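Removed from the display is one protein chain of the complex; every other protein chain stays in position.
Here is chain A:
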Amino acid sequence: MSDDATVVPVDPETTPDALIERFGRDLVNDFDLDDPAFNEKFDETLNFMVRKCPVVHSKVGRGYYLINTQDDVRAAAQNWQTFSSAKGYMPNRPEGLPYLMPEESDPPIHTRWRAKLNPHLSPKTVATYEQAVRDDVNELIDRFIDRGSCEFISEFGALLPGWAFFKNVLGLPIDDLAMLVNGVEEGTFHPDLSERARHFAEVFGYLENHLKWRATQPSRGDLIDTILAGVTYDDGTESPWEHKVSILVDLTFGGIATTTFVMGSAIHHLATHSDQRELLIGDPSLIENAIEEYARFFPPVVGLGRTTTRDVEVSGTTIKEGEFVILTYACASRDPRHMEEPEKIDVRREGIPHSTFGVGPHRCIGSNLARVELTATLEEWLKRIPEFRVKAGTEPTYVTGYLRSMRTLQLEW
């Protein structure tokens, strides 16, 4: 008997030589989220990995894995007992950065906090912010509509999510938004890990001061007061001050650093596809579904990490206990095993099973607010600026790591 039946055939496209030829590095054995080639070939890499490489390894820093199919990502995200968040979500986490509650915790600590925080960002609650967000969309558009041009990210996309979150949810002054946006961006993407830690520390310091000040003020019954009130953990201890500060940091990271990318990408797609503009202007009821499709295709969170608590097999690869594993939401949302032609944008898809807001108990707590921001943006923008294009001679610029961000988008009309 030959042993051939037990040999897994190697796809010629995934041999190291073929990968280096196409992507500049051996993706399967030596992936790097921060490689500029990933930023440049973002779509091609995602589409390739989800089809051909269910699990890839990185040798960068302390090393990490990426798991890429929708079934594997879902199974891992729902299995917190094996894929723990308690050691953080960032690959090669900067030294000295405190863990961010509740995102970097497991049940039951995670469950106690989410039960208190969820009502502040539920569909029913965020619906009450909808008109204020729409007014902010129009105020921002007022600033540049008569000029006939704008730089979308700095004049709209990086402002609206912060305004929506600070004004309606946190009660933070929007004058400090630019400093916080910069701190979060540099803390996420700076090539030097110690610089990332320094920028994050500034954000921590600012938000801790705000929390201290709010503790001296009468209760407003808002999200900050819920954080200050704290929770009782299952061992009977009260949540410590550091956990409360980290929750405010975690919410701020999520609230200002992510929606901008979906917004900018959707506007860029519409700027470059007049048929899609006409489609949504002709039938605005398609906008809500279009937002799901844009969120699927333009994921601001490439993937977030877990740490294995035991040896576990994922699509034929054994991952040892204690390894860092990225759940690549961006790949899972393009899995051809779960949708037709995932590499195409189709706003008429019926049922869009995407992972852009994460999967499992750590589902993005701001997903409902993000949808309000995106809906208000597309509805108002298309009413007021139905014809627009990318400024001649320019292209949008991006930066990518475990998050993806659009840095500039020049528009004119």
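Keep in mind that, in the parts below, a residue touches a chain if its C-beta (ideal position, glycine included) is under 8 Å from a C-beta of that chain, and two chains touch if they have at least 3 such contacts; residues count from 1.
Throughout what follows, contacts and distances are computed from a predicted model.
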Choose one: "Ferredoxin", "Dihydrolipoyl dehydrogenase", "Heme NO-binding domain-containing protein" or "Small redox-active disulfide protein 2". The correct choice is the protein name in UniProt for the chain not shown. "Ferredoxin"
If the hidden chain were put back, which of A:85, A:105, A:168 or A:368 would touch it? A:368
From the listed residues A:119, A:240 or A:386, report the one that touches the chain absent from this view. A:119
Sole residue of A:15, A:29 or A:78 that reaches the chain not shown, by the stated touch rule: A:78
Among A:30, A:186 or A:288, which residue is in contact with the omitted chain in the full complex? A:288
Since one chain isn't shown, list which residues of chain A touch it in the complete complex. 74, 78, 115, 118-119, 121-124, 288, 292, 350-355, 357, 359-361, 363, 367-368
